[in-house]
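Structure first, then comments.
Apart from one protein chain that is not included, each protein chain of the complex appears where it belongs.
Letters A, B and C mark the chains as written, and numbering starts fresh at 1 in each.
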C-alpha cells in the first residue's frame, strides 16, 4: 500500500523534503504508528517528529488525529499547527 | 428669547416649513410645553405634533426629552425617530 | 485617525478602505449598507440635519476609537437621492488585531442608526413613504451600553 507523504513548513525543512512515497508494513494501522515508523527512517525524520504536541496531520486532505486509521489512505500530510488568516 | 425652530422629514412636510423663528412667552420652560404652545399656532402645527410618541427633538443639536428645559436654547429641532445607516 | 463624511456623491470604498490601512493596522473591518435592488424602491432619499449629523458621527467614531484602541475609523454616509445598488453608508475600523476591528465596526453601524439624524424616504411605483424606525435598532444600540 503506497502512500504519498507530504510535509509543510518547518516539518518540511527538518525532514529535508516536501514529499516522499512510502510503503509501510501491514502492522502499521494508525497515524500515530505511522509517525513512529517514519521516525525510525532517519535522524531528520526523528528530529522532525520528536515533539508530537507540535504536529498536526491530514489524511487525504482532512485533519486527522493520531488514533485515526490509515487503511486506504493515499495522501498523508504532517505539518505544524496552521497559522493562516 | 428668539429660538430658531427646525423641522425634518414628515414633520417638515406637515408643518409646511423647514424652519421658523419663534419667541415663546416666559412661561414656556420645557420642550414639551414649547411643543404644546407651537401646536396652538396653526392647524398644520397641530397636525404635525398630534402624536407625541412619534416625535423626537434636539436642543442645540443634542437629543432632548420633553422635560428638558429650553432656557438659553438657540436652535430646537423636531423630527421623527431617525432612520439612517 | 478619524474621518467622517456626509456627502451627496457615491462612496468610493477602495479609496476609503485605503485611508484606514495605516501602519499599525493588522486588521480592518468594514461595513457597507446599500439600497437593495430587489425591493421595489426606485429611489431612496436621505434627509439629514446638517451640523448635528457630522457631530453625531464623529462622536460615534471617537467612542469606538477610545473603547477599542483603534488605529483609524472612517464613517461615510450619503445624503440626497440614492439609486438601487448604490451604497448608503460605509464604516471602516482598523486595529492591531481582528477582534477589536470587527467589534468596533459592528458598534459604529449599530450606534449611528440611533444617534445620527438621518431620515429615509422610499420612492416606489406606488408613491413615496417615510421609512419607520425599527425598535430592534434601538435595542441593538442599547446592547453596547
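Structure notes:
The rule is simple: a residue touches a chain if its C-beta (ideal position, glycine included) is under 8 Å from a C-beta of that chain, and two chains touch if they have at least 3 such contacts.
Just so it is clear, the model here is predicted, and its values are computed rather than measured.
All shown chains touched by the missing chain in the whole complex, by label: A, C. Touching residues on subunit A toward the chain that is not drawn are 6, 8-10, 58, 61-62, 77, 79-85. Subunit C residues in contact with the hidden partner, per the touch definition given at the top, are 13-14, 17, 21, 23-38, 85, 96, 98-99, 101-102, 105-106, 109, 140.
To be clear about the criterion, only the chains that are shown with their structure count from here on.
Taking each chain's centre as the mean of its C-alpha atoms, subunit B lies 27 Å from subunit C.
The geometric centre of subunit A is 74 Å away from that of subunit B, both derived from CA atoms.
Touching two or more other chains at once is no residue of subunit C.
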